[in-house]
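One chain of protein is taken out of this complex; the other chains stay put.
And now, chain A:
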Amino acid sequence: MAAFPAVAQSEWTKIRSVRSTVWSLVSVFLITVALGLAISLVARNNVSDFTEDGRPFDATAVSFIGVGFGRLAIVVFGVLAVGNEYSSGMIRVSLAAVPQRGTLLAAKTAVLGALALAASLVTVFVAFFIGQAALGGGLSTTLGSENVLRAVFGTALYLTLLCLLSAGVTVMVRHQILALAILVPFILLVSPILSIVPVVKNVVRYFPDQAGSAITQVFPTDDLPYGPWAGLLICAAWTVAALLGGYLVLKKRDA
């Protein structure tokens, strides 16, 4: 059987040697941090606009405003890292080199997951500290405050799961443009819009992007039927399902 470390090393080379994957990952950082900084600066002087009735000012959420768009960038990264094999016909070269399809997908997932987690961790911590600095002493919060560390770590995990979910969907549909056409509108439009439609609201709560985002909040917002960690688990279950689906497609279909 193919040696897992060798295949993982080869997958790492694949990701780092193409500009589009590298840049999509860098843009996760840039978008999240820059937006967080900008909104924090705005919030500093307009605190009243950032507080809803009867709710405390959420300094963490303000510095994480950029995560909403950072999510899209990490989805793009997940799709590109896997999908570019399909657009170039390279998947046949990959499978000829590593015919153990399960090993190939596992190595891909491991490398992708590790990279996404590392990039997400750097991104959320930098975004948090820069955001707090921009908010200034009166408004900022600290990692020691209640639920803040959980929200910061949880956001990194949430981003990582979204990346792997996208990779799984891409392996299932075997086409990167198609995968982007499904995932980006889903996260940007379909899910947020449906989440405010009364009838389907209770179902949409269990969508991966919605359920996973519970952990990013310091103050519980809604009357959610699940807690922050359970929400992350729901997101993780979707991710596992997508990867499993991808595995079955990869296993069964002709390359």
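Everything below uses one rule, namely that a residue touches a chain if its C-beta (ideal position, glycine included) is under 8 Å from a C-beta of that chain, and two chains touch if they have at least 3 such contacts; residues count from 1.
Methods note: contacts and distances are computed from a predicted model.
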item: Absent chain [UniProt protein name; select from "Allophanate hydrolase", "Molybdopterin synthase sulfur carrier subunit", "Iron complex transport system permease protein" or "ABC transporter ATP-binding protein"]; value: "ABC transporter ATP-binding protein"
item: Among A:6, A:47 or A:177, residue touching the chain not depicted; value: A:6
item: Chain not shown: contacting residue from A:90, A:114, A:177 or A:248; value: A:90
item: Where the unshown chain meets chain A, residue by residue; value: 1-3, 6-7, 9-11, 13-14, 17-20, 84-85, 88-90, 92-101, 254-255
